[in-house]
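Just one protein chain is left out here, and the rest sit where they should.
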Amino acid sequence: MIRHLIGLLVLLVAGLVYPWIFPSALTVGVTILLFAGWATAWDILGGWAGQVSLGHASFVGIGAYFVAIGATEYALAPWWSILMAIAVAALLSLAWGRLTFKLHGPYFTLSTIAIAEILRLIAINEDWLTGGATGVFIDWMPTPFGIDLFAREAQYYLALVFAVGVMATIIWISRSRFGYQLRAVREDENSAMAAGIDPTRTKLKAFMLSASLTAVGGGIYGMMLSFLEPHILFYLLLSVQIALTGIIGGRGTIWGPLVGAVLLVSAGEIFRTSFAEANLLIYGILILLVILFLPSGIIGEFNRRLTRRLYARRAQG
Amino acid sequence: MKRILTAAIAAPLMGFALPAAAQVEIGVVNSLSGNFATFGERYLTGMEVALEEVNANGGINGEELELVIQDDRSEAQSALAAVEDLENEGVPLIIGSYASSITGPMAQLMTRQEMPLIVLGSADNSITKPGSDWVFRAKHNSTIVAGTYFDYFDYLREEHGEDDLQTVAMLYGNAAWPVSLAETGKELAEERGYEIVGDEAYDQGTSDFRPILNNFRAEEPDILYVVAYAEDGVAITRQMREVGLDTKVLAIDTAAALPNFVEQVGDSADYVATVVSWSKDVQYPGIEDLTNRLREAAGSEPSFYEAEGYLALMVAADALRRADSLDRDAVRQALDETDLETPVTTVAFDDFDGFKNQNPIRSLMLQIQDGEHVTVFPEDLAAEDPTYPNPSWDDR
Amino acid sequence: MPDALKAEGITVRFGGVVAVDNVSLSLQPKGILGLIGPNGAGKTTLFNAVTGFVPMDSGKVRFFDRDVSSEPPYKRAQAGMGRTFQTERPFEELTVLENVLVSAFLKEPRRKDAEKLAMEMLKRVELDDRYDQPAGDLNLARRRRLELAKALAIQPRVLFLDEVMAGLNPPALREMIGLVRRLSQEGLAILMVEHIMEAIIELSDHVIVLASGQKIAEGTPQEVTSNTQVIEAYLGTE
Partner (left out) sequence: MAELVSLLQNLSNGLLIGGVYAMIGVGLTLIFGVMRTINFAHGDFVVMGMYTAFVFNMILGWDPYFSLLVALPAGFLMGVLLERVVLAPIVDKPHETSLLATLGISLIIGNALLLIFGGESKSVHVDYASMALSLGEVKISVILLIAGGVTALVIGGLYLLLHYTEFGRSIRATAENRLGAELVGINTRRIQGAVFGLGMMLAMTAGVALIPLLFATPTATGPILTLKAFVVIVLGGLGRVGAAVAGGLVLGMVEVMGAAYIASAYRDAYGLLFFLIILLFKPEGLFGRSVKRV
């Protein structure tokens, strides 16, 4: 516990120092923090509860669009829009989970793709709802305490708060009753039921929490882009990137998704600026290598070895 | 391997170390990898041709012009990171990018940072309407393109009688550009007295248009107005013939403007009409020379994409020469006062109809005649007369 | 005082096969009820039907004064049915303590209390020295005891043991028998499905014998083992 809280503190300090070290890479910083938050939120469902979703872009889209439509159509400040987005994401995930949680393994994963794709088509075609395919410009943001929310610095600190908040949530979950219920359901639903745990309810809670947190990050992402098109926000590839970040780092671990985000986003950025056309090819090779050599993810593999070493050391001495 | 890695890590930091000696650098954000790389390649070719021309003619007031090119991986957040990076390197302006989902966020950011952006490929109205003081577009937009289509239809009406062209059916992909062009088209149809008898969007990646085309066949539209990217346009044309959907005018935007459209569709491509910002047979001085250079650089028949890449860089170079400074405000001022003639088109940035810093470019209507793209409208720039009406598929 | 468990007319069908055919049983609040029968007799199915893991086609299950017939397994667990699984399934990625903690949280929502409870349960099954070992690394006998600790940690009123003796070597078997007896003496009612006659005879107050889904005999261990029908069922005219 103490270990994790120190980790959180280190993250916070590193996050606060980053803008001084890399003043001209704030966009990359925001991207890392958003992906860290998203992947950690994804991991509540995908890692801790063991239900791999490839539909989380839907919740990013909901967060971003609530902020955009709220600001442009109703002059609504983003915090109110994000609150609404949280509510909508929670309700949507509740219905979504009720519908699909009887599916397991790859079947559940396929169903998330299908639902997210249907939502993408709705976002593109129903222009009364989203502004449609031609997109929405965010042309206004409030200035609380004189802070310009369009400024990348402001967005950076918002993203930092978001990432730290999600990390704190997962640290709390990992120690709590809920966290053990999640792991029990992931490992074996029958054993979980024998311990008095309602698996469906547990998964629903995980999905709702995961979706709501993802939507919060989506709101910040919307502010950063400040021009939204459904194509890129409800995009299957974004869902895949979020899941990928979580899995590469280590599913069901506290620090895995963060490590995944730091690795993938910064590798992506370095490859982008150094290898031009070949950058995505090299990125693909990197992913494959990590999967082959660290199949439980970076932190996952580390934790497995650590637990065994700690036990062995205590048992001997 | 080790060397590559070192280079990779060092590369982003190099910008600090290298002093800019007797050269002017401008930033380019372009889609070189990812889904839009097809277009990115062509734009790059066009810019390289322009770069060679600029430097052969004395560069920017004697200093060599250089491009600092960054890939945006066809995604918005990478483009924004690239802008930040380029701003840090001190470039006075940036050219970019292709998709509106990428160019839109760039425009927002650069307006905030007060840095001039010359739009490379994105044609959506939304980029320059309402627009900003810092965003300039030399190429066309949805309003201009849709206007050219309907001017052409009106012109055919004048020539052949109003009753001849009455009904329009529309078919378009669900991406930003096709939707925005279709929406503008619908407004114009209403204004100018055309009846819309069919209106269908499709999800991109669909390659079977038969159900839609069959429905249209029952409506017998005079005009079919299609907005589709390359492969969709080819599939639509092939399937129209297969289904036997005859129209007097067949307009296919974007897809039909590419040289290999004819290769992929064969003789069914004939009579298809399409609007472009540039054509190799347009009556502007220097056109032949430019076409040859573009062809050589591309290694194939050049398209409007290469031409637009060329145009964007020529506009940038012209403004930098006149500004005679790397100060962003001075460059913006110079861009504002642009009055340039190129073999692609003439450029001046105006505010009109709610647009800001938009070149009121004269778009061209091409028709494919005997497998060649030929400029047929407007009359003063035309190389040939349009063939009208399209013969029925059975008679070909 | 009502019976701890009263099941009446339990019938379970799989497709066309009747796995359990109209079986009734009852368990006193402090007794050990043994459920035996040859392979495929329907013992485990009956056991799963009573604990809610297999849906019944007909029948009623009363747990103390509560009708749990239509309740899902986790509700029955919450009501106090603690069970083990025949193929023991520890949460392999968790440590031994964490495995038990999952169950302990049912009655003790606060981590500190739950941890204390879990540790006590580990002591009861003599696994406390391995509390931080990954459960996946335990050997069979220890996994069995871990299963037991998990079932105990929900602080059940009745313990359901599904073949906890199977596959144990003689010393481990003796240990397990002692452990079950101790639990019973501490006041827990126990229903055990078992293959190992030795254990059943030693432990049970009352035994039910199943064959082909039907109850063929019932009584004290001595009565049952001398029953000719039972001997036939076991020795086989199959």
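We call the chains A, B and C, going by the order they appear; numbering starts again at 1 in every chain.
Methods note: a residue touches a chain if its C-beta (ideal position, glycine included) is under 8 Å from a C-beta of that chain, and two chains touch if they have at least 3 such contacts.
Just so it is clear, the structure is predicted and the values come from calculations on it, not from any experiment.
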Candidate in contact with the missing chain, chosen from B:Asn61, B:Asn215, B:Gln283 or B:Ser392: B:Asn215
Option from B:Ser132, B:Gln264 or B:Gln333 whose C-beta touches the chain left out: B:Gln264
Sole contact to the chain not displayed, among B:Glu41, B:Glu183 or B:Asp270: B:Glu41
Options A:Met1, A:Leu281 or A:Ala315, residue touching the unrepresented chain: A:Leu281
Residue ranges of chain A at the interface with the undisplayed chain: 46, 52, 99-100, 102-103, 105-107, 109-111, 113-115, 117-118, 121-122, 124-125, 236-237, 240, 243-244, 247-248, 251, 277-278, 280-281, 283-285, 287-288, 291-292, 295-296
Missing-partner contacts on chain B, residue numbers: 33-41, 174, 200-203, 205-208, 210-212, 214-215, 218, 230-231, 234-235, 237-244, 260, 263-266, 268
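In this section, only the chains that are shown with their structure count from here on.
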Chain closest to the assembly centre - both centres taken as Cα means: A
Between chain A and chain B, centroid-to-centroid distance (C-alpha), Å: 36
Whole-Å gap between the CA centroids of chain B and chain C: 74
Centroid distance [mean C-alpha coordinates] between chain C and chain A, Å: 42
Residues of chain B whose C-beta touches two or more other chains: none
In the complex, chain A residues that touch chain C: 175-177, 180-181, 183-184, 187-188, 190-199, 252, 304, 307-308, 310-311, 314-315
Of chain B, residues touching chain A in the complex: 7-9, 11-12, 32-34, 37, 69-71, 73, 75-78, 80-85, 87-88, 100-101, 104-105, 107-109, 112, 124-126, 130, 174-176, 178-180, 183, 201, 203
Chain B-touching residues of chain A, taken from the complex the two chains share: 24-28, 30-31, 121, 124-125, 132-135, 137-139, 150-152, 224-227, 229, 231-232, 268-280
